[in-house]
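Here the complex is missing a single protein chain, while all its other protein chains stay put.
Let's look at chain A:
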Amino acid sequence: MASSTGASGEGQQIRVNFTTTLPDLQLPEDKSQLLVPGDIKRYGLSRVVNSEAMLNTDFSIPLDFLINGTFLRTSLEDYLKDNGLSAETTVTLQYVRSLVPPIYQASFEHDDWVADVDVLSSTSRAGLWAGNSLPQGQHRILSASYDGLLRIWNMSGQVIATSPSTSSKPFPSTDYVPAIKSAKFLDATRVASAGMDQTVRVWKYKEGSDKLSCDIKPTLELLGHTGGIESMDVHTPSSRILTASNTGEIGLWTTSASAAPDAPESALLQANPAKKRKVAVSSGVQKGALSMMQVHSGPVSAVVFHPEDSTAAYSAGQDHTIRTIDLTTSKVVNSMTTAHPLLSLCSVQGISTPLLAAGTSARHITLVDPRVSAITTSVMTLRGHRNFVTSICASPMDSYSLVSGSHDGTCRIWDLRSVRTGSKAEGGGSVSEAVYIIERESQKGQKKKSDIPGQGCKVFGVSWDKQWGIVSGGEDKQVQINKGSDLLAKEDGQ
């Protein structure tokens, strides 16, 4: 028997015992003991277990192997040597489904910093809202940039549409262009954007038959904010848009031109100043807000709809509070105070109860139970970022993971199931650490310029979709796409 596998000369055979906790991948009792060559590695072991004689699966399942609680990363022989174990003993190998790190896939180059990204696919939120009207395989990325333009990209990294410039310059000599801070797909053919020019725009775009170009036109211009808009959320079924402004106001808008009230006079005056300036395109119908709520005492950094109820919303502000707003009455229902200025917000399904994840300027993410009855507001703290956490997106696949983008130039993937008790220095409570860290591909191999983390590659927007993966945009003028599925271990029995 030794001669059959000992072709490599010094090939040593090691007796292994395969075990698993996965019920669907159990090996028959008599097959779990095996003699394997010593120089075998993870891939070889995985093939052995997947082979006909063993599991006999239809397609091979990548497996990882645990020896004494650690993953096998070298050859079996080397592992034994390193740990001073005898090759004569039987080694127990526990196999689990292999986790794939978020592999870098592509980068889409922009002219200026990318402020926000959104995706359209059959599994994304807008795609689900579009339902059947979304053509098969129409996967798009929408990016909002600091040069005041919206871009729509297809799968192969081509810009199929760039929005026309809409801004009018207050001072002709400055090169200042109001940035678009937030952009979202409404459905397969409509896009909403909002930015520093204090207006919300609804665009209609129609793809040409060649799928490589399309026509994008503003259909509706919503006026009424008196400060720059930092964040926006949309809910297509009820055709509502929520915006968060620097002045502490939250605006509720409708996307249907007929239902929207007229824009206030002052806003109209401002948008169409007395001096006639040539505007590149017709800006569409100008309308006002359904409701303008003064909610926060400081700038509002993020606002999101309640995941199930479109008449409720959550907002996070730099005044340290997260507020629950009833949109039908435009009243603040609940207000929760945290310890730090909040910069981003996202609702997460959570393991047992729905939670809100808020990114802070103190470099961590606070998970908050938004219910009024909740005793402790802060459920968990996700620590690891090294700068402002400016965007968060929940996983589309499961209820317990999320991705966050930060000014430190990384996106981090978090698993809410892995929890430890925080040390005293961390202020106690439950603390979790990132499972994966996605660095900016554009910064690879570049020298670090500054001691401030993420200088030159801050991440401003991140989005996670089942089909696109993790899409993030930032200061490096790139939208980076990383693989987003099979990142975390599945729940047992799934």
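The rule we apply is simple: a contact is a pair of C-beta atoms (placed from the backbone, for glycine too) under 8 Å apart; a residue touches a chain by one contact, two chains touch by 3 or more; residues count from 1.
Criterion: contacts and distances are computed from a predicted model.
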{"item": "Hidden chain of the complex, named as in its UniProt record, picked from \"Ribosome biogenesis protein ERB1\", \"LAME_0H15060g1_1\", \"Transcription factor TGA2\" or \"LSM complex subunit LSm2\"", "value": "\"Ribosome biogenesis protein ERB1\""}
{"item": "Given A:Gly148, A:Gly251 or A:Pro341, the one touching the chain that is not displayed", "value": "A:Pro341"}
{"item": "Options A:Phe185, A:Phe388, A:Tyr436 or A:Trp464, residue touching the unrepresented chain", "value": "A:Phe388"}
{"item": "Residue touching the undisplayed chain, where the options are A:Asp58, A:Glu88, A:Asp175 or A:Asp210", "value": "A:Asp175"}
{"item": "Missing-chain contacts mapped onto chain A", "value": "113, 115, 146, 169-176, 178-179, 196-198, 226-228, 246-247, 266, 269-271, 273, 298-299, 318-319, 339-341, 343, 361-363, 386-388, 390, 407, 450-452, 455, 458, 460, 475"}
